[in-house]
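Yeah, one chain of the complex is gone here, protein chain that is, but the others are all in their spots.
Moving on, here comes chain A:
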Amino acid sequence: MVSLNHLIVVCLVYVAGLFVVAFLAERAALRGRGSWLLRSPLVYTLSLSIYCTAWTFYGAVGYAARSGLEYVTIYLGPSLVMIGWWWILRRLVRIGRAQRVTSVADLISSRYGKSNLLAVMVTIMAVVGVTPYIALQLQSVTVSVSIFATPDLGAAQGEELNQNAAFWVAAGLAIFTLLFGTRNLNANERHHGVVIAVAVEAVVKLVALLAVGAFVVWGVAGGVPQILARIDASPISDWNTGGGRWTAITFLSAAALLCLPRMFQVMVVENDDERHLQIASWAFPLYLMAMSLFVVPIAVIGLELMPEGANPDLFVLTVPLSLGQNGLAMLAFLGGFSSATSMVIVATLALSTMMSNHIVMPLWLKLSDVGAQQSGDVRTVVIRARRLSIMLIIALGYFYYRASGGSGALAAIGLISFGGVAQFLPSLMGGIFWRGATRTGAVAGLSIGFIIWMYTMLLPSFGPDAALSAAVFDNGLFGMAWLRPQALFGLSGLDPTVHAVWWSLSINALVFFVVSIFSFPTPLERLQGAQFVNVFDHSSGPAHGWAASQGRTEDLMIMSQRILGADEAQAFFAAQALKQGLVAEPPAPTPEFVQALERELAASVGAATANAMIGQIIGGQVISVQDLMAVADESAQILEYSSQLETKSRQLSETAQELGHANEKLMQLSLQKDNFLSQISHELRTPMTSIRSFSEILRDMEGLTPAEKTRYASIIHSETIRLTRLLDDLLDLSVLENGQVSLNAQRVNLYDVIEQAVTTAQASSARQLEIRRKASAEEVMVYTDSDRLAQVFINIVSNAAKYCDALVPVLDITVWREEANVVIAFRDNGSGVPVEGQNLVFEKFARLGNGDADGAGLGLAICREIITRLGGQISYVPDGGGARFEVRLKDLQFDDETKLNFAV
């Protein structure tokens, strides 16, 4: 047996060794040496091993002895998170570095608009959740000491020793944390002494557990097949883990890895290089696997060897001891001691940073009403606050241990603690993945989750009639059955742990989500939210609205000196001045500078406090819409801009096109006018020339016979008539085109109109034209100007008489109804209009063929104008043989409204 004194000596030597290692590490870091080790991925991975506390060192074996393989879920969850580093941890570490985050409370507060309320809430929740855990570590150390002590001392003395051991362990841990945890104020800087000590302890506990395991497998059982046979023969051989419990605890432990303040401290805050995370993604699961490899064998052998009623939580110690392996037992004790101390040190460090930054400092700032500008070193205040917090937290753990009397299975307390910190998960994940998450939502979710956790997990853990009365257990709060702490809403079939995790986390997440959706974030929240969620796009972050003015730099300098220290502050200001291109003068308080300073201060006192302190000096923080726009996806802005440009240029090109069309039209009109004028001149000139020639002959030639005189005079006369007719036509056309014509619309019979037109045309025509009509079809009443319509018909009939080249010219006039129109078709039996002229027949001065100069070529143009005025259409229809003109008129029978169209 190992004597108690022996144990104490070994323990003291071990602790002294740890102090030396930590001290050497601090000194090496100060001199800038040894960074190959201090900043290596190995040390990073080993420091993560504070996940494996005394709970997992001793408790896992006890857990396995009680519930078989279920203990492994505690390790599987973290392994999953590490293997999936790319999804969450990578993001957390990047945010932690970009925002100079000091703790998990700082991260959540910073994300939700640097809200101090949230920081305080998270801090209090973390303290409440972690204190039992610290107590648990003290308990494990004292219980393990008692194993060695009990044979030497009586039971009463053993109990007294337990209390003393707990006290001295707590005191020693406090001293270590004070010494190495508060050396530098900047919580963002690495605590090299602490980290290296933790790494050494990680190796010790792994070696210890592996040694005990190897001894059990090869020393006791005699090999792997034998131990497997004994496992299957043991009382825990049956697989009886409920699916719900298996999944719930795996999830819970994964959540705890992300949310535990101490894990956040080593994983994010102390992270030196993002690439270390990638190495830890396989190295840390490897460590966890090694830690859990021999748990079941130790538990099985312990159950076989140890007497009924022995505490399975201590099999790691009692199995070697009972087999006389004192050295191995001593190593196992050191392993458990290492697990407990490293956890307490880092957890205390993390919690004290949170307490001093989020509770003590804001209170101090508020109480010392002159604020941050007051003279005196703030650093001493911060350091004192942190030291006070360390002592307070360890004292809390100690008193919790004293109060709880060290009862209960280790694993149960660990799971309760996990459940408490897991309440951060919705706000944390929502904060880094969802820009819509708001502070109100986070406050609501955290509060409700924490309350449900207290009611369903923490308070019932003390047993009936301790924190909650037995009546509440059986009948629910206020006698309401649906409020029973282990059967909320009547869900009584569940395991208590699964029940508590399910209700607290699901309601927490739901409330967080719903309240976030229905609340509106402040500008600072939106800004921070964008920076967190888009951390890979905006790592540097845009400068935001400190509206500082010249002359404030002095104040900022005084404040910074008091927080960062004179040398550090001066170095920082000089570097910033250099960045602004200034030599030998203080930097201008540009928004960029002030923001950089705020980040620097945040690394020491937390985001919310730094924000408040700068706010006291600078005045209000201005976040404009422009700032938010700047954070908003820049590419979206560019897209917006380019789409605006595109629209503008499209409008421009459309306008240009319209202008082009208008120009073309004008050109055409001008050309038409020119053509028209030249044709008019031509048409007028021809008769004028002959009138002038013949009148000159009459005047100058002597001896003209009366017959000649008569002939010449009649030529002049006929030319004059032709001129007059031309002018009449022109006048007519011009009147029609200008719309000045007055139409005398009335109800007429189409037959009468055609009859009149045919008669007139036949009378004036030299050639005989046979006209075929069908009188009955022409008996149609139309509402129109009969004189004008007749004019059109006369023109068409005379054209036929004039141009039809058949030997016996015949003109068919047919009339029929087509929908709401009356169609009058004129078809002769000549060869028709040549194809190339068909488009031109209605144009002015369009004369086809070699016809005589009788017509001016205005007839059909006038016809078209008249018919258009009458609300109809006239068209030339190519018909194989002969010319065919169709006139369409609105049929009065179908459309009485037509008459309105004549009110021109």
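Here is the rule we go by: contacts are C-beta pairs under 8 Å (C-beta built on N, C-alpha and C of every residue); 3 or more make two chains touch, one makes a residue touch a chain; residues count from 1.
The criterion applied here is as follows: contacts and distances are computed from a predicted model.
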From the options "cysteine desulfurase", "Phosphate ABC transporter ATPase", "Bacteriorhodopsin" or "N-methylhydantoinase B", the chain left out of the display has the UniProt protein name "Bacteriorhodopsin"
Looking at the whole complex, which of A:Phe23, A:Trp168 or A:Trp246 touches the chain that is not displayed? A:Trp246
Among A:Leu118, A:Val217, A:Ile236 or A:Val498, single out the residue that touches the unshown chain. A:Ile236
Which residue of A:Ser79, A:Ser109 or A:Ser352 touches the chain not shown here: A:Ser79
Name, in rising order, the residues on chain A that touch the hidden chain in the full complex. 68-69, 72, 76, 79-81, 83-84, 86-87, 90, 94, 228-229, 231-232, 234, 236-243, 246-247, 250-251, 278-279, 281-282, 285-286, 289, 293, 296, 536
